[in-house]
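As you look at this complex, bear in mind that one protein chain is not there, while each of the others sits in place.
Presenting chain A:
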Amino acid sequence: MTTTTPERATRPLLRAVRIDRRYLPVLGTLAVLALMLVIGGTRYDNFLTPIVYSNLFINNAHLIALAVGMTFVILTGGIDLSVGSVLALSTVIIAALLQAGWPVAVVLPVAVLTGSLIGLAHGVMIQVFGVQPFVATLAGMFFARGLCFVIAPESIPIDDPAFTALAGWDSWLGHFRTTAAVVIALAVVAIGFVVLHYTRFGRTVYAVGGGEHSAMLMGLAVSRTKVLAYVVSGTCAALGGLLFAMGNRSGYALNGVAMELDAIAAVVIGGTLLTGGTGFVLGSLLGVLTLGTIQTVIQFEGNLSSWWTKIVIGVLLLVFVVLQRALSLRKT
């Protein structure tokens, strides 16, 4: 479909108008997000306010972190079902250790490294022992969830002064309020973006998703990259746990149940193909914001059950998957 004989004179014009097909899904997500904001804005008076935008980020900071990690894994063509449980485990470890009187400076690295270790275990299971990603991370999901209950079946409140100070820190950028959790989440997005686009590891993630065998024959470090992608996801999940604990000031074994599915939904709505190789972290960020906006709209509606959120997400997911399918069909 690419025309090979464009006249030189008309070329700049075409350049300006034509959008790279790679960005189409992300632009689609952006359009949907904008559309929902406009609809919300016309229906409700105080919808398009800085507070609503701020809360969109504040309420979903943990999901942003999960989605970034999930993007890495899905780009390689894998899946990580454990992130919800790892998030819970991270909140429980943080709360339990703080309660035991450990200093914050030790507790947070321990919690995050636990996530990395679980990710490493997934990666090794998948790459060395050839276990399907679905099965390996399903096992990890049960393992992490079970471990939460072993540590503490009840919710543990966090009242460590240093932690609450960190969690309570906020700053006003004009009328927008940011919290420490939002800053961390956006930093994760920025790091994820740089790693995916400006490191050999990041490009290898794309290469593996585009064709594992080809990537191997191109002499790229396929095994290491796949393992590392799960480490990234586990780390991001544990970071998500930290952000979640900062929001809730507690650790509980039943946090983040089914949250891995939200993360996957956000990544897919953000334009990443489940088969791997195409997608962007910024798309995943848009995906999370879209999910958050749906939730906000339904809250504003007031008399609608919150389960409508799930229905709308389901429909949106279906529409996006069909759209992607149509796009990739047109390509061939």
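Just a few scattered comments:
In the analysis below, a residue touches a chain if its C-beta (ideal position, glycine included) is under 8 Å from a C-beta of that chain, and two chains touch if they have at least 3 such contacts; residues count from 1.
The rule is simple: contacts and distances are computed from a predicted model.
Here one chain is missing from view; checked against "Sugar ABC transporter ATP-binding protein", "FAD-dependent oxidoreductase", "Response regulator" or "Cytochrome C556", UniProt names that protein "Sugar ABC transporter ATP-binding protein".
The omitted chain makes contact with just one of the residues A:162, A:187, A:217 or A:257: A:217.
Across A:194, A:254 or A:318, the single residue that touches the chain missing here is A:194. Touch with the chain omitted from the figure is made, among A:278, A:296, A:309 or A:324, by A:278. Screening A:25, A:40, A:140 or A:209 against the full complex identifies A:209 as the residue touching the chain left out. Mapped onto chain A, the interface with the missing chain covers residues 2, 21-22, 194, 197-200, 203-204, 206-207, 209-211, 213-221, 277-278, 331.
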